[in-house]
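Then we have chain A:
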Amino acid sequence: MVLSVTEKAYLYESLSAVPPLRPDGRAAHQFRPVELFTDFLPTSNGSSKIVASDGSECIVSVKAKVVDHTVDNEFLVVDVDIAGHRDDSQFVLSIGSILTKVLTQQLEQRGLQLTRKYSFKLFIDVLVLSSYSHPLSLISFAIYAALNSTYLPKLISSDDDLDVAELPLFHDYDLEKLDVRVPLLFTVALVGNNVLIDPASNESDVANNGLVVTWSNGKIGTPIMTIGLNDDNVKGFGSSHIRTTLEMIEKCAPQVVKALDGI
Partner candidate 1 sequence: MAKDIEISTSEAKFLVEALKQNQRLDGRGFDELRDVKIELGRDYGDVTVSMGKTRVHCRISCEITQPYEDRPFEGLFFISTEISPMAGPQFENGNNTGEDEIMCARIIEKAVRRSGALDVEGLCIVAGSKCWAVRADVHFLNCDGGFIDASCIAVMTGLLHFKKPDISVSGEQITVHSIEEREPVPLGVLHIPICVSFSFFNPEDTEENIKGDSNNEIAIIDATLKEELLRDGTLTVTLNKNREVVQVSKAGGLPMDALMLMDCCHKAYKITETLTEQILSKLKEDSEGRNKYAAMLSSENNRQM
Partner candidate 2 sequence: MSRLEVYSPEGLRLDGRRWNELRRFQCSINTHANAADGSSYLEQGNNKIITLISGPQEPKLRSQMNVNRATLAITVNITKFSKMERSKSSHKNERRVLEMQTSLARTFEKNVMLHLYPRTSIDVQVHVLQQDGGLMGSLINGITLALIDAGIAMYDYISGVTVGLYDTTPLLDLNSLEENAMSSVTLGVVGKSEKLSLLLVEDKVPLDRLESVLAIGIAGSHRIRELMDEELRKHGKKRLQNASS
């Protein structure tokens, strides 16, 4: 969306007012509605589709493969594809690397280990069909839902194969739910002295800065970092911004987790 200078100034003023006046009437800590579907791709172990109210849409597929983890110690691959952006563009690569880093750090590898030699390797493919605001938070919700609806084949052979070398055997049809705690990423926009969660595209356009906060295991985790939401309004921010952001996330995140788990 292209805003004129006057529109931007008006928007900036209203967003930095106390309390902030957001164009869609939301409170500072309020999300836009999203629709979420899971388990619609039979050829993947887990899948989800999330649609935001502005038409942003993201599809995630989780596929698992048995690998020898003594040879291949990468247990997770995240691949991001955003329609309209080249695969080697800075934007796509940075989102991919943030997700890889967060998930590799926070996911417990133990849940994937099958035997002392073999474990599952997860391939998380993210396809963003359309995005208007920064898609990171939306992607992370989708990954959360996809991993929590992932079912993997049930192991029936023994889990100690160091003495007798054998390939793991699986039950013909029984599946086990993947038990992992998935981190969530929240994006907030900083406008004036205010912190706004889930910024829409017009709000992102006038934001002074953006922050990404990780939420894992029921508390705020690392990394916490800045992201550029636009190119021309960027300013620095103070410690009070960070404090407000963290307080806000601590209040909102449990509700989001509850909502996502309710699916």
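To be clear about the criterion, a contact is a pair of C-beta atoms (placed from the backbone, for glycine too) under 8 Å apart; a residue touches a chain by one contact, two chains touch by 3 or more; residues count from 1.
Candidate selection criterion: all candidates are chains of the complex that A comes from, given by their letters.
What you see is a predicted model, and the numbers here were worked out from it, not measured in a lab.
Check 1 or 2 against chain A and report the one that touches it in the complex.
That would be candidate 2, which touches chain A.
Touching candidate 2 in the complex: which residues of chain A?
41-44, 53-57, 59, 61, 63, 65, 79, 81, 83, 87, 123, 125, 127, 129-130
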